[in-house]
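The complex is shown incomplete by one protein chain, all other protein chains being positioned as in the whole.
So that you can tell them apart, the chains are marked A and B in the order they are listed, and the count of residues begins at 1 in each.
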Amino acid sequence: MNERVVPQPVGTAQAPWTGQPIERREDAALLTGTGRFADDLGTRPGTLHAAFARSPYAHAQVRGIDAAAALGMSGVRAVLTGVDVKRWAAPFVVGVKAPMEHWCLAVDKVRYVGEPVAVVVAEDRYLAEDALESIKVDYEPLPAVVDVESAIAPNAPILHEGVASNVVNDRSFAYGDPDAAFASAPRRVRLKVRYPRNSCTPIECFVVVAEHLAGDEGYDVLANFMGPFSLHAVMALALKVPAAKLRLRVPRDSGGSFGVKQAVFAYVVALCLASRKAGAPVKWVEDRLEHLLAATSATGRVATIEAAVQPDGRISALAYDQLDDCGGYLRAPEPATFYRMHGCLTGAYDIRHLKVRNRVVLTNKTPAGLVRGFGGPQVYFALERLMQRIAVELGLDPLDVYRRNFIRAEAFPYEAAAGALIDSGDYHAGLDLAAQQGGLVELLARCAQARAEGRLYGIGYAAIVEPSISNMGYITTLMPAEARARAGPKNGAIASATVGIDLLGSVSVVVASVPQGQGHMTVLAQVVADVFALKPDEIAVNVELDTQKDAWSVASGNYSSRFAGAVAGTVHLAAAKLRAKLAQIAAAQLGCAAAAVMFDGGKVFARDTPDKALPFARVASGAHWAPALLPKGMDPGLRETVFWTPDQLAAPDERDRVNTSAAYGFGFDICAVEIDRDTGRVRIERYVTLHDAGRLLNPALADGQIRGGFAQGLGAALMEEFRYSADGAFLSATFADYLVPTAMEVPEPMILHMETASPFTPLGAKGIGEGSNMSTPVCIANAIADALGAGVDPERIVLPLTPSKILSLLGVPDPVPARSRQAEAHAAPSVDAELAATRPSGSWTRVLRWLGIAQ
Amino acid sequence: MKPSAFDYVRVDCADEAVEILAEQGDEARILAGGQSLMPMLNMRMAQPKVIVDISRAEDLAAARVDGAALAVRAAVTQATVERRARLADEVPMLAQALPHLGHFQTRNRGTVCGSIAHADPSAELPLCLAVLGGEVVLRSRARRRTLQAEAFFLGALATARDPTEIVEEVRFPLALAAERYGFVEIAMRHGDFAIVGLAVIVSAAAIRVGVSGVADRPWIVRWPRLTGDELDAALDRLAWDVGARDDQHASGEYRRHLVRTLGRRLIEELQ
Partner (left out) sequence: MRRMASGLRHRIELTLNGVRRAGECEPRMLLSDFLRQELGATGVHVGCEHGVCGACTVRINGVTQRSCLALAVGTEGQSVQTVEGLAGPEGALSDLQRAFRRHHALQCGFCTPGILLSASEFLERVPQPTERQVRELLSGHLCRCTGYTPIVAAILAVAAERVGRKGDA
């Protein structure tokens, strides 16, 4: 099952382009400033510019909005408010059945700081911002709830009164017989962990250009949206138009997304309505303050995880009790952070008994959504911290605990307890490779030496299963089986691709993958070049998307690491289909069977008569210029569109088992750290990261994905967090407050690969884009926990592990000296109190740190 | 994130600048390098009616040794000072501190006087100027006055500058052979504002310690030479006196710890 997939043999002498680390065709434009990002594209003359008025309160009743003064200002053309939104639009559809509404602008209440309450449309952005200050919103502040555990307390302020609770979905699952396994287990190891709210913060923010079309034609939108295109339906329903009347176009280039640009969809709706109100196209470029404050966030989580363990570390059962902090609204695709990982909650381990309780909780914070890793960082922070605790509490070598629990290589495809059909892998070999190539023996010796010298040195590990190509039906796992049966099944992950050949015989590819820097154009040219035995340079690739003209479907977009497995695979299928047609055409001309037609070096020939070769372009162009030459009965045209969905992605079954993804890669990381006792700073001495993502289509791009994910994971581990004060004021609204790693903080990881092909994807490839985001935070945390030693309460290992937090874990003596003149400085007003005091003036917290006042 | 509207005046000399300030007072803001002011304009935290651009004022363009001080005029960038061939001999404290100040790209444009006038309590240059006992030369249409740094810094972003004055020049005392200088800073990342910055001067008889990032302005103490337990006790008192508080990046406890540990490390290196 684990043999490598050989690229389709086409009789070519050329080594396959696929698998080579070739340079990117995207780069020439990007390096010369001629990329086509959303904000670089021309707009129609007369396009207006929008700015959003946003709530300064975490929770308040909106009693009224007075826009008269703003409308009187120079250059201001319209102001859109909740009144308009209620008239023209509908609330967004929500993933759980509960009486709560989320509109694209606040209509009655605001539920987080930064929530949009009005859109000013003016002749330029400067004028629009001038008018923001004149929008008078009458707020009646309400008590806010920020912490997820406080939000589930009986007396907590309620965000959505109709639900009468901040828990908007509560589901329990059991697979196997976990209660019996726990009852009979000789040992139990239990840990409560938290995962913070953070984001991968693309450097390009959201961009939307929206136009309301005359004559009931709907809306035309350009946005740097990234999918999933299931959200197109959410937008169309909110705009109350058929999907065909919401034309959504996505430009060639996007300045990073990492899941985040999924959340632009709510703004698409608001700006369509703003255009309708203003009677002109409207453009909005989100600024950085808006982005950090209100775009989206990874879902915060509080999880209690427990394992039933044998004395040798073998885990017989696992239990999760998880609270997800989804913010002020349950915005699509939430609560998918839970369910994306559901099928593989047992990770890389052969654990037959599993118990899960998932509670979806709302708090007065920015709505959560896709952020690279989506669900993985949260799950693995619990599971892999627990693996370390098992080793510590049972006095075992962590590697032995891994080896005893890993799914065995001969067990693949392995059906996990909750339903993931884990396609392929060799986890034991992966661990051994990482340990050997990563120099683990040497690191352990260094660790022993450092500790003998009294230094704080630690080694951490993390093993992850990296899901890719999400099952679009996984979210329905949250419904009880009977409700699911009533609603009808949802499943699959349809990818689409079009390959065509033009009148001069050149090949072009169109996909609905909306890349944000991953190099899709390069890889697809490699894949198609192999099919036709051409050079990648000869293949044109268009990655723009137009929902009125291109082939797309519910799963289109660039998320769940679906490119290599699903998109590139589907392109391969479309190209192969077109090649088969071409072979038939050529067979007639060459006088041989289609099966004997060979493609090589830009030529087409019969296997037995290579000297009578026809130029590829001539065979291809003939089909356009002389359809009479086509074999009898063949349709004209050289353009094939293929839709593909993996057969393995069925709907959740009656026992709530669900194969959440089509392919599952593997990662094993080793991290060695030293902590400076004086400053609490963490120095990463070595970071080893092994990946098995099936067949690699371009190893250089694969390494790029790993390095980038590692840097983001390191940021999550050590510095990144969206912080709120107790009353919901936002404390991280600038890049001087929300700290992301720079070149000074990110070391080079040692990257190792295995290639165990997936039997379920056309090219044997699996995703590789998210594994390091999943493994790095917990691996660094495990290393730090190891360095800090047994004296530190494991539940206090909470990300981000800032120097200040690490020193407090070390327990530095801090006695108040008797003679201190200002020992009462402790009683100075807290930052929060200051922030609260300044808020009613409308001046947000963002600026205080910038101004140094929050010091 | 766009500035509110203002009139723009680009002056050719300091006289023109103070003339406008005399008319406009606190409705006007001086723009030199803009690395502090421009973010405030973009966020509309500052909404002046007039921006007075002094970046091309020829009489404000030089940094030179003047008597016992390095005199840095208002339009001189941080990079210009950092790249002085003899800075490590002239003002070694600055040579140590400047690389911590933002980044290559911001030092290229940001001015020394602008950072002093902005008076961020976490910033490096106010700390250096204060611990060195430097001076700030303020100029209005009517007069020119010179203040000791410690008298100039009044609080977070608050200084003794009158709205009609420009910070025309700051004067860093040149190094003395009998003194040794040390600067250390802990920030969340390279180039960030300090969580704690420490600047120390040790001479035969005395120790001067400056702390940034904790109080609302550079906090300066003067001690006789101390070692061992006495030094620890003095640092512990300093750590508490400076009034450390929690913020989203670090606790007050952490800041006190840094004052103690970094202070001890630095002073011991210099003694």
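Definition applied: a contact is a pair of C-beta atoms (placed from the backbone, for glycine too) under 8 Å apart; a residue touches a chain by one contact, two chains touch by 3 or more.
These numbers were taken from a predicted model, which means no experiment stands behind them.
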Item to complete: May I ask which residue of A:189, A:658, A:675 or A:711 touches the chain that does not appear here?
Response: A:711
Discussion item. For a quick check of understanding: of A:336, A:533 or A:701, which residue touches the chain that isn't displayed?
Written reply: A:701
Fill in: Hidden partner interface residues of chain A, rising order
23-24, 26-35, 37, 39-40, 126, 200-205, 253-256, 258, 285, 287-288, 516-519, 700-701, 703-704, 707-708, 710-712, 734-736, 740, 742-744, 746, 748-749, 850
Discussion item. Contact with the hidden chain only, please: which chain B residues?
Written reply: 1-12, 16, 31, 34-35, 38-39, 41-43, 49, 51, 53, 55, 79, 99, 102-106, 108-109, 189-191
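FYI, only the chains that are shown with their structure count from here on.
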Worksheet entry | Centroid spacing, where centroids are CA-atom means, of chain A and chain B in whole angstrom | 42
Worksheet item: Inside the complex, what are the residues of chain A that reach chain B?
Response: 125-126, 129-130, 133, 287-289, 678-681, 719, 723, 731-732, 736-737, 739, 741-742, 744-745, 802-804, 807-808, 812, 814-817, 819-823, 825-826, 828, 830-831, 843, 846-847, 849-855
Item to complete: Within their complex, state which residues of chain B touch chain A.
Response: 1-5, 39-40, 43-45, 120-123, 156-157, 186, 188-193, 195, 213-214, 216, 233, 236-237, 240-254, 256-258, 261-262, 265
